[in-house]
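Have a look at this one.
Removed: one protein chain of the complex. Kept in place: all other protein chains.
Chain lettering (A, B and C) follows the sequence in which the chains are written, and residue indices restart at 1 in each chain.
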Amino acid sequence: MSPLAYSSSELMIVNASRLLRDGDVVFVGVGQPNLACNLAKRTHAPNLVMIYEAGVIGAEPARLPLSIGDPTLISGALAVCSMYDIFSFYLQRGCVDVGFMGGAQIDRFGNINATVIGADYSKPKVRLPGSGGSQEIAAWANRCYIMTPHQKRRFPEKVDFLTSAGYLSGRAEREAAALRGGGVQAVVTDLGIMEPDHSGELVLTALHPQKTVEEARENTGWPLKISDDLKETTPASEQELAILRLELDPDGLYLK
Amino acid sequence: MSPLAYSSSELMIVNASRLLRDGDVVFVGVGQPNLACNLAKRTHAPNLVMIYEAGVIGAEPARLPLSIGDPTLISGALAVCSMYDIFSFYLQRGCVDVGFMGGAQIDRFGNINATVIGADYSKPKVRLPGSGGSQEIAAWANRCYIMTPHQKRRFPEKVDFLTSAGYLSGRAEREAAALRGGGVQAVVTDLGIMEPDHSGELVLTALHPQKTVEEARENTGWPLKISDDLKETTPASEQELAILRLELDPDGLYLK
Amino acid sequence: MSKLISLSEAIASFVQDGDTLYAAGFTHLIPFAAGHEIIRQGKKNLTLARATPDLIYDQMVAAGCARKMVFSYIGNPGVGSLRIVRSALENGRLEWEEYSHFGMISRLQAGATGLPFMPMKQTAATDLEKANPRIKRLTDPYGGPDLIAVPALNPDVAVVHVQRADQNGNAHLWGIIGEQKEAAFAAKKVILTAEEIVDETSIRTDPNRTLIPGLVVSAVCHIPKACHPSYAQGYYDRDNQFYLQWDQISQSLENTQSWLDEWVFDTKDHAEYWHKLGRQVHNRLRVKPRQSTPVNYGEY
Partner (left out) sequence: MSKLISLSEAIASFVQDGDTLYAAGFTHLIPFAAGHEIIRQGKKNLTLARATPDLIYDQMVAAGCARKMVFSYIGNPGVGSLRIVRSALENGRLEWEEYSHFGMISRLQAGATGLPFMPMKQTAATDLEKANPRIKRLTDPYGGPDLIAVPALNPDVAVVHVQRADQNGNAHLWGIIGEQKEAAFAAKKVILTAEEIVDETSIRTDPNRTLIPGLVVSAVCHIPKACHPSYAQGYYDRDNQFYLQWDQISQSLENTQSWLDEWVFDTKDHAEYWHKLGRQVHNRLRVKPRQSTPVNYGEY
């Protein structure tokens, strides 16, 4: 049987979903991370609990949520609480296993910039949305994952602005900061997967089928190290793609 | 018409109720303060709002509440919130006009002891209930009132333990502490009413009908000053007594 | 005494030029009607505080009401960039003060509970702390690591929309409750808009649902559909199409101005705005009922 055709987004979503474990409590946004969680829940992680910064716990949306505050996340959810409560009782207290992060820049040590492009914060070249919930998620969730297309401008050597902590200048600095969360565990791109090594530097640990080390190196803003144990990811299965395309995002809004 | 007969408790409740103003938000316990508030609400202060440390706002009890957590305070209340919320969002924030206080000892400067009798806290001669909510009510309610029988042991020169602040060593010390609340405004006893003078010392400002200055002096643990403008309180009216006896406490639990 | 007045009266009486305003509602119950009335009345030099400025503040900035923005995330939720606010920040036409969501919401929590600040654990992402001197370090008197402190936010006015309230402002709300309660307690004055004005007895059937008590409310306004294009859980849906449309409109100053003229300045009030949206939009946003299971409080 010839491999199934899939988009870059589908590839990232499928691989991210496999990183989730049954029973994980995941702090999640809408879009691709939401699809990855729902896919995991329908396959290997039926007891996954999704919580949203809007204060929603255990949503069971009847349609694809289009924003973090979509009313479909509320009707039929397990619990709804205030925003102060979701950040303090859940996240700061340490009830969150997994956070999904995004940002315009992710650097060599998994640090994230979602605030400004350019050196001067007070005169931004490009004003990005800002932290939202990500500063605290990056610090306090047990594990963080990032999904992003593999492009050089997204992966600079060092972020222009430190919105959310990865391993800072290296794992030792993060450890000294005594954050409860373990930091970025994996960055899933459309070329493969990067994971932090002993020093906290992101190295290429897996390639998707037909992708090459050269492509990954060319599209990374620092001299990308390749794991001695470089793996190839398992292709998306028919079942995974069917769930995504037929059940979760039938209009293909986030699957392109 | 000869004056109506009434008990000491009825006398105190009626006089305390008259100190309340329409629209006051009152932090109140059960028993006599609860009756004073309900009497005020049914006479001159229909817009009085009663809140309880159990987190109840605007209770409309269908029966006489027998404890601070009586379910009759909940059914039909305007709002119910957590205990953290009632103390922080309501009391600490400054939403409370009036607090009713009680205690085993009230001293010359309106300081209250509800913690221990005896000099050594760690080896109490008599262990009293402790602060409960009163430490914060005394500090943060705009005005505080105390209802208590006039007995020498209840009015020592100085409290054994400072559970809740009156004027401390005098009004200047309380002012230096920059508390938002105005402190004790009146102590209603079965002999009359004591109010703080310019220095914060409780002085006798009113006597109930047929009570004497001598009785008040004999039953106070410090040399009681008498206001130049000593008044006589207006006797309880037929209407006030009828509301108390027929509507609010028909079994006379708190009216003896 | 009833606090029920018209929204135009409430805005005229309780919002002054130069005020700090908090229009509450995290992605839900966003009080667009009040925002539009503020635009209509030409209020100026406002400091607009909100975790997520959303379209409501984009429109108010476009209309020239704002001097400063206090926020934690500027985006068009589910769509992309919040173009007008973003460009005003990039071009230095708007002052700003920035926090994380948790920082912003902790500021309201402090303001609402009468504290001068709220502590938060450190995150090691120190650039925002360097950029915003109002974010401070706090020593733990128990010997643990330093904490972060954010200062209390006590807006001059909060606007809060709810599903139902009585004429005194005792309000039931449900669905995403974001920071409505905190904003109401933190603010010096509260303008409450409500989908429905109900009898006090109806509020009293479910006191645990009353998140906002009348005693903190200055004015109550009956404004059905006040949140469009945002939504009120159980009453109407979020108008995602408008969020997409705004992404187009807000690309041009001219289109933005025409939109404001047509939909805000040339409409008398929110009822007219809603009517003008037309039956198709009304139908698209209609939702079928899904009732909660009641609870029994007992007759005591």
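Following the convention adopted for this analysis, contacts are C-beta pairs under 8 Å (C-beta built on N, C-alpha and C of every residue); 3 or more make two chains touch, one makes a residue touch a chain.
In this text the structure is predicted, and so the values were computed from the model without any measurement.
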{"item": "Of B:67, B:151 or B:212, the residue in touch with the unshown chain", "value": "B:67"}
{"item": "Hidden partner chain, touching residue among C:57, C:73 or C:174", "value": "C:174"}
{"item": "Among A:57, A:116, A:165 or A:224, residue touching the chain not depicted", "value": "A:57"}
{"item": "Chain not shown, touching residues in chain A", "value": "25, 47, 49, 56-58, 60-63, 70-72, 74-80, 88-89, 92-95, 140, 180"}
{"item": "Hidden partner interface residues of chain C, rising order", "value": "114-117, 119-121, 136-142, 144, 147, 149, 151, 163, 172, 174-175, 177, 202, 205-206, 208-209, 233-235, 237, 287-300"}
{"item": "For chain B, residues in touch with the removed chain", "value": "30, 53-56, 66-71, 74-76, 80-84, 87-88, 91-92, 115, 121-127, 129-136, 138-140, 161-165, 168, 173-174, 177-180"}
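Rule of thumb we're sticking to: only the chains that are shown with their structure count from here on.
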{"item": "Co-neighbours of chain C and chain A - touch as defined", "value": "none"}
{"item": "Chain occupying the middle, per Cα centroid", "value": "C"}
{"item": "Chain at maximum distance from chain A, centres defined as averaged CA atoms", "value": "B"}
{"item": "Whole-Å separation of chain centres (CA-atom averages), chain A against chain C", "value": "29"}
{"item": "Multi-chain contact residues (two or more partners), chain C", "value": "181"}
{"item": "Of all residues in chain A, the ones touching two or more other chains", "value": "none"}
